[in-house]
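A quick write-up on the structure given underneath.
Our next item is chain A:
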Amino acid sequence: MQGLELKLKERLQKLLDDGTVDCVIGWTKGEFIYDVTPAIFTKESGLDGFVYNSFCGANLSKYLVSQITSDKKFAVILKPCDTYSMNQLITEHRVNRENIYIIGVGCSGHIDIDKVKAQGVSGITNVIDNDNNIIINSIYGDSKIEKASVLLSKCQSCKGSELKISDEIIGEGIKTPTCDERFDGVKKLEAMTAEERFAFWKSELSKCIRCNACRNICPACTCRTCVFDNARSNVAAKANATEFEEKMFHIIRAFHVAGRCTDCGECSRVCPQSIPLHLLNRKFIKDINEFYGDYQAGEESNQRNPLVNFTESDIEATVISDKEGK
Partner candidate 1 sequence: MLKIGVFVCWCGSNIAATVDVKQVVEAVKLQQGVVFATDYQYMCSEAGQLIMRNAIEEYKLDGVVICSCSPRMHEATFRKNAERAGLNPFMVEIANIREHCSWIHKDVEEGTIKAIALANAAIAKVKLNAPLISGESGVTKRALVIGGGIAGIQTALDIAEAGFQVDIVEKSPTIGGNMAKLDKTFPTLDCSACILTPKMVDAAANPNIELLTYSEVEKVSGFVGNFKATIRKKARYINTDLCTGCGDCMSKCPSKKGKNEFNCGLNNRPAIYIPFAQAIPNVAVIDPVQCIKITKDKCGLCQTVCSAKAIDYKQQDEIIEREYGAIVAATGYKPIKLDKFDEYGYSQSKDVITSLELERLMNAAGPTGGKLVKPSDGSHPHTITFIQCVGSRDISGRGKCYCSKICCMYTAKHAMLIRDKYPDVNVNVFYIDVRTPGKNYDEFYRRAVEEYNVNYIKGQVGKVYESDGHLVLQASDLLNNEQILVNSDMVVLATAIEADESAKKVASMLTASIDTNNFLTEAHAKLRPVESPTAGIFLSGVCQGPKDIPETVSQASACAAKVIGLLSKAKLVTNPCVAHSDELLCNGCSNCANVCPYGAIGYETKLINDHGIRENRRVAVVNPALCQGCGACTVACPSGAMDLFGFSNSQIMAEVEAICKK
Partner candidate 2 sequence: MKKDMELANEVIRISGANPIRCMKCGKCSASCPSFNEMEYAPHKFVDMVVHGRIEELMESKSIFHCLSCFACVERCPRGVEPAKIVEAIRVVKQRQIGENYLDANDIPAIVDEQIPQQALVSAFRKFKK
């Protein structure tokens, strides 16, 4: 991992120096090894503070949306799963491909610091990622943890090591050994009774504080003005005044990204209340796959998403209304 950071830094410096790009979107280090933050580096500022380590899980593609009107050229570091989002953004004309230089980076999974801490480790000073396991140096001594047990949730259902779009590739990645099938969570809910499902979502969504972190991080939620912020949309609300509004926000948000969501998992990663929001998006993905055939948003650019597409023999909505069972 350390080697990868050096390689990246070297290459990015070259790109800045030879004028290929004007800026770099990457991560900057924080106080601890695990509190890295997405950041923009320019030629002037240089790559001081640039970091790439096991905690750089964030999907950087969304940061390019706000740069669409800029004349500057950007280098961006994308992991395999992030490239799906990039393709989707290109499809929807939300980024200017010509001004973007994509450095695809090999990935073998990123670490959720909360999961590490949950294993009783504190006072962390450094983390050495050896792919299968990680060695944690702390002020209390070193410890070794199985990497799979502390992977980010989104890495636990890794889509693979293939970069769907890139201008160059640095480092080699491996598909993270998935510890759960992508739709297990959805299936578990589907197997419950309606009352249990209702209770589940009621308790989960009632935690929502409408901080909008899920919306802001989501690479599919790129509206200039969200309907929930638009006074004229008739659904604007800044806080959940009622149980209904909790549901409304998340149903509509999931519906708006249905067919466009690449399942990057960022919504759940950033939720301060740990609401499993990806279970909403994945329900749509699962239904789309079942009803209309397998579809992966961002698999390539300029795909037609299933909600703006149809076949004459699609299933009828009455199939849902008249479904037997729980």
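Everything that follows uses one rule, which is that a contact is a pair of C-beta atoms (placed from the backbone, for glycine too) under 8 Å apart; a residue touches a chain by one contact, two chains touch by 3 or more; residues count from 1.
Candidate selection criterion: all candidates are chains of the complex that A comes from, given by their letters.
Values in this document were obtained by computation on a predicted structure and should not be read as measured data.
*Asks:* For chain A, which of 1 or 2 is the touching one in this complex?
*Replies:* 1
*Asks:* Residue numbers of chain A touching candidate 1 in their complex, please.
*Replies:* The touching residues are 69, 91-94, 222-227, 230, 232-234, 256-257, 304-305, 307-309.
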